[in-house]
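What follows is a single structure, written as structure tokens, with notes after it.
What you see is part of a larger complex, with each chain still in position.
Order of writing sets the chain letters: A and B. Residues in each chain are counted from 1.
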Amino acid sequence: MERPRHQGMAKNTYMRWRLPLICLLWEVAMIVLFGVFVRFSPEADAHWEEEKREMNLTSDIENDFYFRYPSFQDVHVMIFVGIGFLMTFLKRYGFGAVGFNFLLAAFGIQWAVLMQGWFHSFKSGKILIGVENLINADFCVGSVCIAFGAILGKTSPIQLLIMTLFQVTLFAVNEYILLNLLHVKDAGGSMTIHTFGAYFGLTVTRILYRPNLEQSKDKQGSVYHSDLFAMIGTLYLWIYWPSFNSAISEHGDAQHRAAINTYCSLAACVLTTMAFSSMLQKKGKLDMVHIQNATLAGGVAVGTSAEMMLTPYGSLIVGFICGIVSTLGYVYLTPFLESRLHIQDTCGIHNLHAMPGLIGGIVGAITAAAATEDVYGKEGFIKAFDFTGTYQTRTPSVQGGFQAAGIVVSLLMAFAGGGLVGAILKLPVWGDAATENCFEDDVYWEVPEDEESDVYHMHNPDKPASP
Amino acid sequence: MERPRHQGMAKNTYMRWRLPLICLLWEVAMIVLFGVFVRFSPEADAHWEEEKREMNLTSDIENDFYFRYPSFQDVHVMIFVGIGFLMTFLKRYGFGAVGFNFLLAAFGIQWAVLMQGWFHSFKSGKILIGVENLINADFCVGSVCIAFGAILGKTSPIQLLIMTLFQVTLFAVNEYILLNLLHVKDAGGSMTIHTFGAYFGLTVTRILYRPNLEQSKDKQGSVYHSDLFAMIGTLYLWIYWPSFNSAISEHGDAQHRAAINTYCSLAACVLTTMAFSSMLQKKGKLDMVHIQNATLAGGVAVGTSAEMMLTPYGSLIVGFICGIVSTLGYVYLTPFLESRLHIQDTCGIHNLHAMPGLIGGIVGAITAAAATEDVYGKEGFIKAFDFTGTYQTRTPSVQGGFQAAGIVVSLLMAFAGGGLVGAILKLPVWGDAATENCFEDDVYWEVPEDEESDVYHMHNPDKPASP
């Protein structure tokens, strides 16, 4: 039943030794580094009873686990099911979408626990981890999954693992600069996750430009059921985004507020996406690409400001704008980027993450700059922006300036990092597919026989399997 | 590759200007109204630190967010993934099922926050919202999604948005009458959500009766994979229904109890559904339509009573009955309603929501009437039925009477509201499809090429795409 399909395949995509080698090598490295560095935080350690006494906690419910674990699980679903299935829209790249996303994220979260741990949870030579570290690791990997969207279907799993290694590293550095050096707020990651991740990915795909990609144009589309699989991804991302933006906010009102703002922004975004999807199409029909993606832009764009006093109507306005911007991007900007700037962006991350991420950074800067003690209350004001210690004299407008600086730093890190990684991935040794085999699962996967011939075979035994 | 498919299409389904107009108009209205009215509740406001002191709360964990957010997310999944995918069973209406459900729900939750807010969360000229408002908005929209089930495949997105506007409004009025004027308990919405939503939808579809709908009969069925997509919806509804029925119950035992009762009722319902699905079929084979729907009737039917002392065995009995009633409904009643009463009920909401909703209302009335201080404890009795203030002298049997009155009011509101909305939707300006194009996505959606021709094209380049 062998079909002679890859006669024309010039490139060596044989993974048999290269992929196992890199997987095992990196996993062994993780074990060694975890062995040396990673231990449980006091709230996850068996000494917790003593810790509780010291911290004067009267109940186990005060363990951070109960504040954050439900959100963690929602975020976990977003990274593995949400993003994974969102990318299954391609008719013959569903295994790669879900499977490679699974691979890179599973590696990435381990490396992120280390990188972020060294920067943020390092005490007496050990990284002490709790549920918040797991969320942060998922967040960090989210930025890699976003970048993966730009190069979906055009890269080998080895390239993805290499990109993950570098991008997680740079993510952690960028995050450290923003959160610790600039003292910027970005709980939902408009800057650190979306802006950084998207421009990183766009830079990589620019460098990996494939001139004759239209050769595989017939595989770049969807089929009916692949669009439904993708909607599973879309809806889980949409539903759980309030958890994403509130997962690492301060306990209490900040988490509560972040969830509400995100809920509002996303709701508005759906309406304007539908409006513009229909409006921009001669036949006035809705386009699944927009519904699958642009409806989520509202969540990206309140990533920085959701935990601030953005207010529900402010969130609606942000969502309103982002649905429009993102849909316009899919219709006009993506083709332009491809034809003029040679940026081949498979999933349109420029429209879903890059632009809304930038808007999110700006909205965050404005919201911070506009903060007053009147609106936040004296204590709330200090708590919301952590204006304590060195920062107790920082004013809202200065904070707004630093927030804006955070956008610029994220962009620079993304371009530099993406350039570096793109150059590495361009080396001809990583086993990427020939252009005519892009977006085709069976380069790297055992793919079962065609559905229809099997079914025919089963149900109409008289009919020959292949006509 | 254009196929001349709609030559016979008499109706104007061109959405290009109408759909965007209504989406943008309504979203702008939402922004203005949110701007005027909606603010954060004290628990989501940055003044929470002060609030905590005033309320003598010692920990952030006392924030209502931590009591209800996990349930909220489960409910959110039910509305968008659960109901959305449940309706993808039609072979060529998956985009419409998931996509239009997404659209109407995203609009509906905003309008519901306002409508319910004016009735229940209005303080000093502002609606103060927290996580409970989000759950209630999802609940309210749930009733619209239910009604959508009756008219699935036969209406334009514009009609759905208009229906949502009216139905959410009437839902809020009906809910106010029940909860505030009649002082009725209905935490899981057997009456307010299911009875009201289902009879509303059935009235609408009666008025929109299409005499020649059998013309599109070939599209009213499922295909193998569309049935599996629908099972995603079914299972998520089934799994999360305990969260649905407990989401807005009182903190503590009431939430706990509501979850347990619902879990029991749903489990029993699966057994009787399977039994009757097989029994009512000559060949004795199971029918996916029953499994997808009737297994959920047990959740509907304990919507009112789950938070009461229904007891686990009481719940089993309710589930037992509802699996039978609902399956019988699919086999006998739905064809009867269509042929005799001209009620064309695409998803069979009469069997899944209307009858079980009525049963739920009745079970609630009986359970309330049978309540005793012995069973509930003195404090528990008062707390369970909120027999305080004006209501401190109300007896269980009187409460039972009011509960029963709640069913009647919900029915009347549903018929009146459904009649009104049906009449509006019958106007020939909303762009609904011709009867021969019902249940067909490509009236309103860009639909990708057929799966098989593409796949053939890809895998057997020698074979012409269309034989």
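Throughout what follows, contacts are C-beta pairs under 8 Å (C-beta built on N, C-alpha and C of every residue); 3 or more make two chains touch, one makes a residue touch a chain.
What you see is a predicted model; the values in this text were computed from it and never measured.
A.B. asks: Could you work out how many identical chains the complete complex has, if 2 are displayed?
C.D. replies: The whole assembly in this structure file has 3 copies of the sequence.
One rule holds in what follows: only the chains that are shown with their structure count from here on.
A.B. asks: Which integer distance in Å separates the CA centroid of chain A from that of chain B?
C.D. replies: 31
A.B. asks: Chain A touches which residues of chain B in the complex?
C.D. replies: Residues 14-17, 19-21, 23-24, 26-28, 30-31, 34-35, 38-40, 43-50, 52, 58-61, 63-66, 69-70, 73, 76-77, 80-81, 84-85, 88, 92, 94-95, 98-99, 102-103, 106-107, 109-110, 113, 129-131, 134, 157, 225, 229, 232, 442, 444-452, 454-460, 463, 467 of chain B touch chain A in their complex.
A.B. asks: Where on chain A is chain B touching in the complex?
C.D. replies: It is residues 3, 5, 58, 61-62, 66-67, 70-71, 74, 91-92, 218-219, 221-228, 231-232, 235-236, 238-240, 242-243, 251-257, 259-260, 263-264, 266-268, 270-272, 274-276, 278-279, 281-288, 291, 295, 309, 311-313, 316-317, 320, 375-377, 379-381, 383-384, 450-452, 466-467 of chain A that touch chain B.
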